[in-house]
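Have a look at this one before I ask anything.
Right after this comes chain A.
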Amino acid sequence: MNINRLLDRLFGSGVHSISIEENFLHGSAVIDGREVAVIGTHEHAAIDSALALAVSASIIGVIRDDLSRGSSPRPIIFMVDTQGQTLSRHEELLCLNGYFAHTAKCVDLARRHGHQTIALIHGEAVSGGFLAFGLMADRICALPEAQVRVMDLKAMSRITKIPYDRLVDLSADSPVFAPGAENYWRMGGVHEIWSDDSDWLSCLSALLVVADVRDRRAILGVERGGRQNAAPIAELVANAL
Partner candidate 1 sequence: MEQFTLSYKTSPRLQEGHPPQLCGVVASGNLEVLVEPLDSADLCLIEVNTSAPGFRLIWEAVLSDFVERNRVAGVRISINDAGATPAVVGLRLDQALDAYRSAV
Partner candidate 2 sequence: MKNVKPASFFESSARVRVAKLVDAGSFKEFCPPQLRRTSPHLARLNAPVAFDDGVAVGSATLAGHKILIAAQEGKFNGGAVGEVHGAKLAGLLDRGVRELPRAVLLLIDSGGVRLHEANAGLIAISEVMRAVLRCQEAGVPVLALVGGACGAFGGMGIVTRLCNEIIMSEEGRLGLSGPEVIETVQGVEEFDSRDRPLVWRVTGGKVRRALGEATYLVDDDICSFRSVTAELLCRYQTKPLAPVDIDEISAEHARLTERTKRFATARDGREIFQASGFVDLDEVSLLPVAKFNQQLLESL
């Protein structure tokens, strides 16, 4: 879906002011009479240091604005569409991981300042680019066209030297390595998958009703049956005598 049509469908036509600068977007919208900040990327952005800084600057801006206005912290909606990090020697030399960590710290600062954080995957959500801010949000939702992955099975087969057909067979009943939002949902890594015929604005407003800053994704993974080990092992390590 074209980004303008998507934003109109999400936030209502003509009532949001979101500017799009190449593959970066930021602005605000109104949900149930409440202003929300919208920050993110589109066109399967490869995230480099400049883009990570743009996202970070917007988050810092939202926190500062609300502090100076003395208004209640606005929820922040992260629009996620990334093919992953930019692969370049220049970016590595600058320590791109440091920029991503900075973005993650910004999301965390927003959370600590009382901003609800929601990630909407509207395109791709891949590896490092997904870690920087999408996976840091309190709630992670996938729109119908979302593609979530680390690596496609062909590439995985080349690197692990496990035959492609075997990977396809095994992925039929295990969500742990094959691409797909549904797999992430089963493991608790995606909270909700929205269907094409649901009313997205009401989905959003339902999310804004209850704030929950706890990271319960490992427990969700057990409840949904896709990630049985993480929660009990983390619990064992956290509380072993």
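Per the selection procedure, all candidates are chains of the complex that A comes from, given by their letters.
As a convention for this text, a contact is a pair of C-beta atoms (placed from the backbone, for glycine too) under 8 Å apart; a residue touches a chain by one contact, two chains touch by 3 or more; residues count from 1.
Given the structure is predicted, the values throughout are model-derived calculations rather than measurements.
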Next item on the list: Going by the contact definition at the top, pick out the neighbour of chain A in this complex from 1 or 2.
Entry: 2
Notebook entry, point to check: Where on chain A does candidate 2 make contact in their complex?
Noted result: 49-50, 53, 56-57, 60, 63-64, 67, 85, 87-102, 104-106, 108-109, 112-113, 127-128, 130-132, 135-136, 148-151, 156, 159-160, 162, 170, 174-178, 183-184, 187-189, 215, 217-218, 221, 227, 229-231, 233-240
